[in-house]
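Starting off with a structure, shown below.
As you look at this complex, bear in mind that one protein chain is not there, while each of the others sits in place.
Letters A and B mark the chains as written, and numbering starts fresh at 1 in each.
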Amino acid sequence: MRELLSMVFIGIGLGFDLLGCLGLVRFPDVYNRLQAATKCVTFGTCSILFGTFLILGFTSAGIKCLLALVFIVLTSPTASHALARASHKAGVRLWERSVCDEYSNSSK
Amino acid sequence: MRSKIILFVLGFLVWCLLSWPTDGQHVLVGIVVSGLVAYFTGDLFTRRPHLFKHVTRYLWFFYYLLVFGWECFKANIDVAIRVIHPYKPLNPGIIKATTSLKNDIALTFLANSITLTPGTLTVDVDKAGGFLYVHWIDVKTKDTEKATKIIVERFEKILRKIFE
Partner (left out) sequence: MKIVRYGIGLIIIASILVMVLFFPDKILKVFIAPELSSVGLLKRGMGILLLSAFFCLFRILRGPTPSDRIVSIDMLGILIIGVCALLSIVTQRGWYIDIGIAWALQSFISTLALSKFLEGRDFDE
């Protein structure tokens, strides 16, 4: 039963990882790619780690899985935020069909 | 001083979890290492240590985790549909939203939870003016106040009760 539940979690995580990286290929500019990749890959890897914790139980490796999960949830949005800000300041344009850009209006 | 004690307890807890079947040697080394770290860098950890005593903040934090998990799941479904759709239903843009939070930790949590919720990504935080610049994958409104009501408010209410 526990193994079946953990297999379900790992399957969901693998699907979201695949879709996130497909979004990295298909989307048109850096900011949209960051959206798809950060959300889907973070959630997918967290799901895989939780399934691994369910299989291994409260052993040393299982608890390290939980710590890695908390670490990824805290750090991955921070990294994507830093990257978005840096690429906007380095002059990477938005997609040409974008609607509005309030940030470049306000910073100049 | 109280800040150092809180950092010591947290560091010792993480050490015990990392070396999970803890025996005497691990506990001894953990006490020495987390004591040294807390002695040198403890004052940087928190400026208002009396907030750690309130029980209701922990309950609100638990409620925040539930809301955040549900929003994160919805966000993933949304992005996955956009990825496998043949015509890529994108309508992106960067909009401006306001926030009334002033605390550093609260702003960090707000920015992180905006990044992991449906269709939004925080680009920059202007702390002095209280502005957030948010990249939105499907812009519904360009107006600042309406965007604030849609994006920011559902987390801001909970985070104010936790951190302010």
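Some observations on this one:
FYI, a residue touches a chain if its C-beta (ideal position, glycine included) is under 8 Å from a C-beta of that chain, and two chains touch if they have at least 3 such contacts.
Not measured: the values here are computed from a predicted model.
Seen from chain A, the chain kept out of the figure touches residues 3, 7, 10-11, 13-14, 17-18, 20-22, 24-25, 30, 33-34, 37, 41-42, 44-45, 48-49, 52, 55-56, 59-61, 64-65, 67-68, 71-72, 75-76, 78-80, 82-83, 85-87, 89-90, 92.
Methods note: only the chains that are shown with their structure count from here on.
Centre to centre, using the average C-alpha position, chain A and chain B are separated by 15 Å. Against chain A, in their complex, chain B makes its touches with residues 14, 17-21, 72-73, 75-76, 79-80, 82-84, 88, 90-96, 108, 111-112, 115-116, 119, 121-124, 131, 133, 135, 137, 139, 142. Interface residues of chain A, counted against chain B in their complex, comprise 16, 19-20, 22-23, 26-29, 31-32, 34-36, 38-40, 42-43, 58-60, 63-64, 66-67, 73-74, 77-78, 80-81, 84-85, 88, 94-95, 97-104, 106.
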